[in-house]
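Excluded from the complex is one protein chain; the other protein chains are retained at their positions.
This part shows chain A:
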Amino acid sequence: MTYRILCVDPDEGDRTEAVERLREELADLDPVFQTADDLASATEALTQHTAVVVTEYDLPDGNGFQVIEQANERCPDAGVILYTDTDPDLIDTAELRGAVTEYVGKDSVFGTERLAELVRTTVEERTQSSYPLPQTEDERLAALHSYDLDEPALLDSLDRITDLAAEHFDVEQASINIISEHSQDFLACYGRAEQWESMDREDSICTFTILEEDNVMTVPDVTEDPRFESRSETLIEMGIRSYMGANLVAPSGLVIGPLCVYDTEPRSFSAADEAYLQKLAATAMDLIDLHGRLDATTEGKG
């Protein structure tokens, strides 16, 4: 995995020193560094793959909080660290009060060593993400990436499973989703879900489903659930008022994503409903796994 670190500082000497020290202290992570000297160039440099933003507060065309706002927009999973000369007591935090940022003083007794430790913890543990991660997240992602999920014949089969789920539960939308490092992607869809595009993981319900020990999760009403109520407006616009998801569990026991059904109205799901969706999810996983094995056998013979 490549970690992209963006360092924003109008002072060329400070910027170069920070990058050089971080490069030295984090050599084992082999990160890629980008630099910017103002808000505009920092905004341009931000991508979905930015892992950490280290920014000064005072910038010629704005301030560090505006960089952080842009980062929250463009790379919501990125960690942000204010690395500044400015006294925290003199910074008006009202404009950014809902967001979380780390602060390291440039004149800190720990200097760049502390900054490097924080950057390391932030990228390795994803400590600033707004959702919990499975304890086996690295292994889970490796299991996900071990499958070829672009094969048309496989996708046709999975589409039939979402059709069956939608018919059984009498809903207008169903999908099989995979949870990647930063996003939720739709593998197979039924109904309006066919128009959905990849979404940020922090906005996804399924990123919570993959944490469930019994591999199934129901949300009777997104407006009543503390995990999703702040995002419920967007979810309702997508036709998601209630939700049930059952995990696709690989033979290794790791979850690659769930099979989900969505209703436009509040709705409760019974234990029998949960069991049925889990059976369909297990069938979908079998199909993915068997296609993978078939490919391996064919390649072996070729």
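Heads up, the rule we're going with is that contacts are C-beta pairs under 8 Å (C-beta built on N, C-alpha and C of every residue); 3 or more make two chains touch, one makes a residue touch a chain; residues count from 1.
Here is the rule we use: contacts and distances are computed from a predicted model.
Think of the chain that is not pictured: of "FAD/FMN-dependent dehydrogenase", "KaiC-like domain-containing protein", "Carbohydrate ABC transporter substrate-binding protein, CUT1 family" or "Fe-S oxidoreductase", UniProt labels it "KaiC-like domain-containing protein". Taking the complete complex into account, A:T101 is the one of A:T43, A:Q70, A:T101 or A:T162 that touches the chain left out. Remark: the omitted chain is touched by one listed residue; of A:E44, A:E167, A:E194 or A:E229 this is A:E229. The residue touching the chain not shown here, chosen from A:T121, A:T223 or A:T264, is A:T121. The set of chain A residues touching the chain not shown comprises 65, 82, 88-89, 91, 93-94, 96-105, 108-110, 113-114, 117-118, 120-122, 125, 127-132, 202, 208, 211, 225-227, 229-230.
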